[in-house]
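Moving on, here comes subunit A:
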Amino acid sequence: MPGGDGEAQGLSLAVPPQPSAAQAKRGHESPSQERLTEQEVLRKLAEQFGPRLTDLAISGRREVSARTEREHVFAVCKALMEQLGFDHCSLISAVDYKTHFECVYHLHSTIHQLIFVLKTPLPHDDPIVDSVTPLWQGANWHECEAYDMMGFVFRGHPNLKRVYLPPDTDFFPLRKDYRFGQ
Partner candidate 1 sequence: MALFGIDTGWSSLYDFSEGVAKWIIGILSWIVGGLGDNLPWVFGDFLHWSDGIIRSDLHLALVAITVESVVLLLIATANLLTFIWIERKLLARMMDRRGPMYVGALGYLQQIADGLKLFLKEYIVPEKADRLGFDAAPVVLSAAAFFIIGVVPIAPGLGLTYQGSYASATVLLAFAAFAVPPFAVLIAGWSANNKYTLIGGMRAAALMMSYEIPMLLAVASVVVLAGGFDFVTIVEAQQASIWFAAPLFIGFVVFLICIVAELERIPFDLPEAEAELVEGWTTEYSGMRFGMIMAIDYLRGYIGCLLATLLFLGGWDGPAILPDWGWTLLKAYFLWVVFVWMRASLPRVRTDQILHIGWKRLLPLAMLNLLVAVVLVSLGWV
Partner candidate 2 sequence: MAEMVINMGPQHPMGHGLWNLKVRVDGETIVWAEAELGYLHRGYEKIMENKQYVMNIPLADRLCYAAAMSWSHVYCLACEHLFGIAVPPRAQYIRVIALEIQRIASHLMWLGAYGPDLGALTGFLYAMRERELFLDLLESLTGSRLTYTYTRIGGLANDLPPDFEREALKAVAYFEKKLNDYERFFDGSKIFRMRTEGVGILRKEEAIAAGITGPNLRGSGANLDIRKDLPYEAYEELDFEPAVETAGDCYARYRVRIKEMRESCRLIRDAFKKIPAGDYRVRSPRRAPKRDAYGRVEDPRGEAMIYVVGDGSDQPYRVKIRSPMFITMSNCGMLLKGYKVADVPAIMGSIDVCMGEADK
């Protein structure tokens, strides 16, 4: 439920995993004593990225959110995956705010059972952002769908193709300026 504060205050005995150990610990279901708290995640990210991450806040129980510019997305995601144990990419959403686009990443840590919501604005005429598929293979089709529906181009994606619409479609249906029948 929203609005709850992290109650795991006194259990912060977790040691942040080394970059390579994160790979080994992928899928390790750690008991709650070893889990990071939201405050620790907040602190580490603020230390590492400083002004590049704005609106860094605890936005719910076991949930941290932040905004960043599109140039820093890959670096932030890499830090989250390798140093903070966010090993599962739950969702990549594309939102059209008419003046700009926004790409929203929901990342999940199976080790610490935390959710991280990362939002990044993209200019309306140039929705290009770095792909996070090299970090999480599961992001592959999320990004393909964002391309298919909204027209986002993910740089560095191994195979950006349309998954729902026929490959020769030339419009992006979920954009707000698309009306059916054009």
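Heads up, the rule we're going with is that a residue touches a chain if its C-beta (ideal position, glycine included) is under 8 Å from a C-beta of that chain, and two chains touch if they have at least 3 such contacts; residues count from 1.
How were these picked? Simply put, all candidates are chains of the complex that A comes from, given by their letters.
Only a predicted model underlies this, so the values are computations on that prediction, with no experimental measurement involved.
J.: Among 1 or 2, which touches subunit A when you look at the whole complex?
T.: Result: candidate 2 touches subunit A.
J.: State the interface residues of subunit A toward candidate 2 in the complex, per the touch definition above.
T.: 1-3, 23, 26-27, 29, 60-62, 87-91, 93-96, 104, 106, 110, 113, 115, 117, 136-142, 145, 149, 162-166, 173-174
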